[in-house]
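Removed: one protein chain of the complex. Kept in place: all other protein chains.
Let's turn to chain A:
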């Protein structure tokens, strides 16, 4: 009798445990790996890459990208059309990369991307980038980067640039945080197609959640990240030894220690003044000379590098002010330390005109494995 009871119980329990309503088998789903948005004739053009993996036996796989586009007035409208191209339900739960065309990036991104944050399905660890020069969807048609499928390759390219301190760490998730942060703007990587290859070509300055059109060139990016206090594992910089830009005339160095101090001073005429001090300890990685580096020569080099970095940081700050992109988070610092002053500013109109003094100081602590 007791066995019969248990058997009956099991029969009731089994259908309950299998979760029949919400089964989403990965084999049935069409997983989009890459998504791009462009603006075309006042409409959004969404392009997606769905990766089909074709097993070829004995652990070897081949892959095939299915790329489709749709246009519409909103993201959801385009998704509805895109669904019609695929053999199963579309899901963004494993997307690797989200690309914005230049025109699309100049719109208020937060309001366009609302869908991604509202629905619990999309994966927020995707990397985000702006594509310059060509339509964002064009990049997908390259099919692969090296041996990686395109979407994975783009992810890796951006990941590598983050490690090299060209751009700060960023995903769709951090973007959502930045969108809603008052008094601080952010940076997005800019991708460029060169022949059959794709490269990160700089850092795009974002102002009011839209791309300002201004960008910081590649060789100044690490310095910008140092100023922002948001750098990665490796920070490498170059400077010309004397003023002439000639062949083999650059000293290169790796930053080993950073001390950054930002101070916001109130002035009576409602315009804050900012003092940004950056103390760097560097280790030489390249010196175009055959002589042994003497203490005196090192002191001279320190002076050269310090002067160069000071000049360049001034240029960077001017660029951010021109783009009205407060990437240093000066507004946020004021908001946190002096809330009443923050209330009195209209930060968007104030930021381009405030005075930001940068002072970089460089000390060479190491000359590498040779003197």
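We take it that a contact is a pair of C-beta atoms (placed from the backbone, for glycine too) under 8 Å apart; a residue touches a chain by one contact, two chains touch by 3 or more; residues count from 1.
The rule we apply is simple: contacts and distances are computed from a predicted model.
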The complex's invisible chain, by UniProt name, from "Peroxiredoxin", "Carrier domain-containing protein", "GerAB/ArcD/ProY family transporter" or "Succinate dehydrogenase": "GerAB/ArcD/ProY family transporter"
Touching residue (missing chain; options A:93, A:252 or A:285): A:93
Which of A:182, A:269 or A:296 contacts the chain that the document leaves out: A:182
Chain A residues touching the omitted chain (full complex): 16, 19, 21-22, 93-94, 120, 123-125, 169, 171-174, 176-182, 332-333, 336-337, 339
